[in-house]
Structure formats: structure tokens, C-alpha cells
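One structure is given below, represented as C-alpha cells, and several questions about it will come after.
Every protein chain of the complex appears in place save one, which is left out.
Showing subunit A:
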């Protein structure tokens, strides 16, 4: 649908504006950034609402022709974006570690798409066990297969290590227990969110994903650039705004769709919260 593309474009523009506001003279203008974040939120809702209506129908394997088209086109965009779950960067700014955070570093990589999708699913399950998520993301490039040790090496601390043990204890150790932050970065969150649902579908019909990967890369290269830009700048943004904690508590005892939506909400409000 055209307005999904439109919503996507508006989201990109909004993120660019938020980034640019950091370098403007006179400090960050609260009013303008509040309005931009509202637009971002509206665009995201439009972007996702159709997606979920499509996803639910697919899950029931009852599809109308339109839905399929949507999901196909979205699968073009989402699977690689699923790899862009960004790692929260400035962990020192997050709430004290009563909120354990899951971190995952993805790289947009064809080879990893599949495994990432799998990882996303597993981490989704991990999220369900979590009691909180944190925001602030940063794209970095580490290959997921090595991420078994990633969390332990990550700057964030023992809480993450505990994280790792939990999924293993839950019998998911057959997969690399990749902790995964559905970051409150809007873009990455929605990508991952959208990525998660299509994960379930792509598992059923995974061949499509590979065909569309090239198209995806074109489409999401801008996204990853934005995330890179935004990720590095947002941490600086946070450091300037002392009173606005980025960390937000999320209840993870929800079904994945709702959880994704919830993850997105705090993130978008986080943008406002400077």
C-alpha cells in the first residue's frame, strides 16, 4: 500500500530531524521535537497496523490476496531489517541494572538473515521471560554465531551474563543464545518487530526471503545508515539530557505482537523525553 511506503518515508524524515536538532544552535527545541515524535508515532502506527492485520491473517493461514501482497512486500523490507536490532549503546545511562538488558549486535548480512531470524525468534522467547528492556541502540557489526560470548563481553555487566544462562537453562541452548534487545529505537524496534512476525512466516516459507534479499538491502540500506547515524548521536543526546532516563520497564509477559508494540511505545516517548 502506498501509505505504508509513505509512512516509512515519514519515519525516516522524522528521525533525520531529530538527529539534526542536536546540532542546531540554541539547544534542542522541546516543542519541535515533541511534534516530530508525534508524527513518528503516528507513522509507525500506520506502518504497523496493516502489518499486524496481515500477520494475523497469515498466522491463521487465511489470506486474502491483498494481505499476501502486503506481507510479501513487507518481507522484502523486514527480514534484513530484522538484522538491525541495535544494541543499546550507552548502558551507563540506563536505569540501574535491576532492569537487565538484552543486547544483541546484528549486522545486515545475507548469510545472517536466516540465522538472525531464528535468533530473533529465540530472543523473542527470551524477552517473554524478561521483565524489562532498555533503549538506546547502536549498530555494530559482529557476526551472530559468535554472539554466544557477546553478552559476556559486552560492557553491560553480569546481568547480561545471567541473561544468557536463563535461555540455556530453558533448553534453548541448541541455538546460540543471542540476547537481543528490541531497542527502543523506533526504527530498529519496528524493524525487529516486523521482523519477528515475519519470522514466523518465513519459517514456514523461507525461500522467499532469500530472493528478496537484494531488494531488501537497497531498501534498508538507508535505514541502517540512519540507525548508525542516529544510534551514535542519540547516545550523545542522552548524555546531554540528564534528567530523562531512557530506560523503560517493559512487561514481557505478553504475546509477541503486543510486546513489540509496547517496546515501540516507550522508545518513541523516549525521543520526546529529553
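Throughout what follows, contacts are C-beta pairs under 8 Å (C-beta built on N, C-alpha and C of every residue); 3 or more make two chains touch, one makes a residue touch a chain; residues count from 1.
In the analysis below, contacts and distances are computed from a predicted model.
S.K.: Out of "Transcription factor IIIB 50 kDa subunit", "1-aminocyclopropane-1-carboxylate synthase", "Serine/threonine-protein phosphatase 2A 55 kDa regulatory subunit B" or "Aspartoacylase", what name does the UniProt record list for the absent chain?
M.R.: Looking only at the record, the undisplayed chain corresponds to "Serine/threonine-protein phosphatase 2A 55 kDa regulatory subunit B".
S.K.: Would you write out the residues of subunit A that touch the absent chain, in ascending order?
M.R.: Touching the missing chain: residues 6-7, 10, 13, 17, 25-27, 29-32, 34-35, 38-39, 42-43, 46, 240, 242-244, 248, 266, 269-270, 272-274.
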